[in-house]
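I'd like to ask you about the structure that follows.
Only a single protein chain was left out; the remaining protein chains are all shown in position.
Take a look at subunit A:
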Amino acid sequence: MEQTTMIHLDGIHKTYQGAQPLHVLKGISLDIKKGEFVSIMGASGSGKSTLLNILGILDNYDEGEYLLNGVLIKNLSETKAADYRNRMIGFIFQSFNLIPFKNAMENVALPLYYQGVSRRKRNALALEYLERLGLKEWAHHLPSELSGGQKQRVAIARAIIAHPQIILADEPTGALDSKTSEEVMQLLRDLNEKKGMTIVVVTHESGVAYRTHKVIHIKDGIIGKIEENKTMEGQPYLK
């Protein structure tokens, strides 16, 4: 596979304004290539979540440059930002963030709704993705009727249904036990290896980080060492 740059960060700064301004990102420069499976690891307060929010166009940055698949992401209009999120990015959250009054199928189909895909078509596609993730018989259940692992698989289906360029996962196993954590990480690894999906995982957990190909350490708003993790030798989850 040709290794083109998917994410290019150059000198990203971010300060939260407030009574006491908080300089969270102090010049992040980073390249992530297409098809990479990387993790950004750091302690709480290191700025890793802020970085992920910027990568996901959920938050803006003050200084620097962010190119996503060659597109400059800066000072976008609300509409443009929404469209980029819709077509280029798939999110996986720690707390799943499924809409509670919609069943699994409707949740999965939601990104397509915002693309204007007809209900019949998007529901059919959602069912297909749920089946792939082994959740076909749960398609008409509400999130409250699903286990944590099932919820996260629904969220994964939702993240990939619109064929995004990258998947951003924020502590994807944070609310799961070690067995389901393993399953979820395996799913992500399959997506990366079989579908060539670029995946960025943010975590504080080394057990998660060392299941990715590359571990980027972040500390106090700057990037520390970057480890290649060719062997994918898993460490135990710290549960």
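Keep in mind that, in the parts below, a contact is a pair of C-beta atoms (placed from the backbone, for glycine too) under 8 Å apart; a residue touches a chain by one contact, two chains touch by 3 or more; residues count from 1.
In this section, contacts and distances are computed from a predicted model.
For the chain that is left out, the UniProt protein name among "Predicted Zn-dependent peptidase", "DoxX family protein", "Gas vesicle protein" or "Putative ABC transport system permease protein" is "Putative ABC transport system permease protein".
Checked against the hidden chain, the listed residues A:A43, A:L72 or A:I99 yield one contact partner: A:I99. Across the entire complex, the residue among A:K33, A:R87 or A:H141 in touch with the chain not shown is A:R87. Check A:H23, A:K74, A:R119 or A:K195 against the missing chain and you find that the one touching it is A:R119.
Residues touching the missing chain, restricted to subunit A, are 53, 56, 58-59, 78-79, 81-83, 85-87, 91, 93, 97-99, 101-102, 110-111, 113-115, 119, 158, 162 (touch as defined at the top).
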